[in-house]
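With one protein chain held back, the other chains of the complex are shown just where they sit.
Let's turn to chain A:
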Amino acid sequence: MGKNFKIGVIMILFLAIIVFAGPLIAPYDPNDVNMSIRLQGVTSAHIMGTDQLGRDLFSRLVYATGTSVKISLVVVIVSMVIGFVFGSTAAFLGGAVDEFLMRIIDVFMAFPTKIFTIAIAGILGASAFNITLALIITSWAVYARMVRGCVLTAKEMPFIDAATALGANRFYTIIKHVLPSVFQPLSTFAFQRIAHTMMAIVGLSFIGLGVQPPTPELGAMISESKNFMSTAPHLFIFPGLLISYVVFSFNILDDSLRDYWDPRIKSELAL
């Protein structure tokens, strides 16, 4: 593993601490209103300042990161599972089932993803559950197509023929030989999708289709801050930096994982 991987892991670990130990880190309740200190800049009591309602920005950022990352993880994991079930079923069974499932996937992939997500979230209404559902609906098909491709490739590999010739049954072959070969590209893809999903959540929240206020969320916080760019720039600088940090963390880890697992790159590195 290279330097980038280590940096990525450290960054993700740091992020995980923020996400899962948020209540221990945040010095204040994120919804604790104090109008006497509204729109304060950076102070020793409030290290990232306060917002329009005098709420501690650092505490809100800690909780907001948790909200966004947790939704991203749920979306990615559920989409991956659905995609895996659809894609692997289509690839293994083939024939009419494959045709049928692929046409369903085609339908979902035919829509422009962002517009489709906005439409679904708009119809369902703004809430954490609805935004998660909207993103899953528009995400799973990509995983399904990828899994199907990987399984079809793996099925044609000589080691599968060898396993079959040695008497391995179909279930054993799938579990022991096919799935591991799908796992690597799928996990790399999933890492890549976490950052992508995170940006989608931030975007949806920015236009008011995310979580309900006063629950803190990064996109919503940036949206609220846009009216105070000249008077209270800390309101958008800190959430903006945090979004960059989160996306960069997942991207750097995704890159290093891809480098590690890609045999061509690995051999180039070895040279």
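Everything below uses one rule, namely that contacts are C-beta pairs under 8 Å (C-beta built on N, C-alpha and C of every residue); 3 or more make two chains touch, one makes a residue touch a chain; residues count from 1.
Definition applied: contacts and distances are computed from a predicted model.
Hidden from the displayed complex is a chain whose UniProt protein name, among "NAD(P) transhydrogenase subunit beta", "Peptide ABC transporter substrate-binding protein", "NADH-quinone oxidoreductase subunit F" or "Benzoyl-CoA oxygenase subunit B", is "Peptide ABC transporter substrate-binding protein". Among A:94, A:125 or A:180, only A:125 touches the chain left out of the display. Listed by residue number, the positions of chain A touching the unshown chain are 31-33, 35, 38, 52-53, 122, 125-126, 208, 212-214, 224, 226-228, 230-231.
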